[in-house]
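Of the protein chains in this complex, all but one are displayed in their positions.
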Amino acid sequence: MSGAKELAQIIRGVAHDEKGRPLPLTPAEAMALAEEVLETLFSSEEWPRMLERSGLRFVAFLPEEWELGSPALVFAQQWDGQSWVNLGRVEVSL
Amino acid sequence: MAITVTMADYRTAEKSWWCPGCGDFGVLSALQKTLVDLQRLPHEVAIIAGIGCSGKIGNYINCYNIHTTHGRTLPVATGIKLANRDLTVIAAGGDGDGYAIGMGHFMHALRRNVDMTYLVMDNHVYGLTKGQVSPTSDAGFITSSTPQGNLEKPVRPLELALASGVGFVAQGFSGWVPQLIEILKAAIEYRGFALVNVISPCVTYNKVNTYDYYREALTKVEDIPGYDEKDRLGALKTVMEREGLVTGILYREEGPALEDLLPGFREEPIVSQDLRFRQEDLKALLEEHR
Partner (left out) sequence: MLNEFAWMVGGQQGEGIESSGDILATVLARQGYHVYGYRVFSSRIKGGHTSYRVRASTRPVRTPNEDIHLLVAFDQETIDIEGPQVVPGGVIAADSHFKPQLPPGLSANLLDIPLTELAKESGNPLARNVVAMGATAYVLSLRLEPFHDLIRDRWGRKGEEVVAQNIQALESGYRFAEENLKGLRFEVEAGDGRSRPALLGNYLMSIGAMAAGCRVMAAYPITPASDIMEYLVRKLPQYGGVVLQMEDEIAAITTCIGAGFAGARAMTATAGPGFSLMQEALGLAATAEIPLVIVDVQRAGPSTGMPTKVEQSDLMQMIYGTHGESPRIVLAPSTMEDAFYIMFDAFNLADEYQCPVIVASDLMLGVSLQTVEDEALDLSQVEWRRGHVAGEEELAAVKAGNFERYSVTASGISPRSLPGVPKGQYLATGVEHAPTGKVTENPQNRVAQMDKRARKLSSLKGGGTRYYGAEDPELLLLSFGSTFGAVEEAREALEALGKKVGHLVLRRLWPLPADELQPYLDKAEKVLVVELNSTGQLRHLVQMHMGYQEKLHSALKYNGLPFYPREIQLRAEEVMG
């Protein structure tokens, strides 16, 4: 599944544990997390495809759910104390 | 040859303004699927949207849309339906639009009973204005306008509707799209005012009333043994006992809509009638004042 590399780059440096402490991830660990996130999201039957891991939230859209003719998308988000803010989005081809 | 309506007919090329994961996506796709399943033609559907995140639904669905002033979907929808009774009329808005600024119209639309569907995307928070308390927010809910926690009791739309005497009351959950489609189909086909309150989580400003929370907390009426959708009192009891955390068609009773009761209201829509007036009619009217 493409997009894992870009997602790993977003994740690195922002992941944290349950108590909010920074969670340093090696490039390989970030990549593994990104792949697991994508795999889980797109194999899910749930709506919406949403997953919380390592203090972050990931939301996925199939083509046409977000905008007509778009690729599949995954958003990475972080809670800033008031709201969930987007860290970035990656395009994924399934 | 019958025209077949597909999902593509109801889509628009608009980019979404909603946040990723917003419950309103679920509502939108459920509504589009419902209209396809019912084979309603897009030009015979009118959607009346309010102000708020949910009010943007008209941008994303191809049919006749009107985006009203804040809180006024129901009277606008009333005017459309009376003017053209052949249309499928759906008012759609959020909990702030419907249960705060539009509450006056809500109560009266329930008892007026014009044939339309009212779809409320209820997320317990003001999203578009960035996270203030809403009329359906839980007591204690902390927002930018309730830093000490919400001191007021939430509005209970299902109980209000059941008490009003309206004939169709339902609640859906945007995480459960298949059930929502069934509810919407029944609501649109119901002759009269149909309330469909949809729990539609705000994924940006509400960390309490989340999808996970609702999946845990909600019960479908079909899973409640002996639930009878014709029993108004039973519905009220169930809704009250379960603090409103129940989905499905809660109450449905057939009866005449306002259009069936209006004196002289014609089958032919007003917009199709010849509006010219005859001199002899004018003469007869003036005769009454002689």
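As written, the chains take the letters A and B, and residue 1 is the first residue of each chain.
Convention: a residue touches a chain if its C-beta (ideal position, glycine included) is under 8 Å from a C-beta of that chain, and two chains touch if they have at least 3 such contacts.
What you see is a predicted model; the values in this text were computed from it and never measured.
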| request: From the touch rule at the top of the page, work out which displayed chains the omitted chain touches. | output: B
| query | Of the residues B:V76, B:A100 or B:A170, which one touches the chain left out of the display? | reply | B:V76
| query | Given the contact definition stated above, which residue among B:L35, B:L87, B:V120 or B:I199 touches the chain not shown here? | reply | B:L87
| task | Can you list, in ascending order, the chain B residues touching the missing chain? | result | 9, 12-14, 41-44, 46, 48, 56, 58-59, 62-69, 72, 74-84, 86-87, 104-105, 107-108, 112, 262-266, 268-271, 273, 275-279, 281-283, 285-287, 289-290
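Criterion: only the chains that are shown with their structure count from here on.
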| remark: chain B residues touching chain A in their complex are 11-16, 19-21, 23, 25-26, 29, 130-131, 144, 174-177, 203-205, 207, 211
| field | Interface residues, chain A side, partner chain B - complex | value | 46-48, 50, 57, 59, 61, 64-68, 73, 75, 77, 79, 82-84, 86, 89
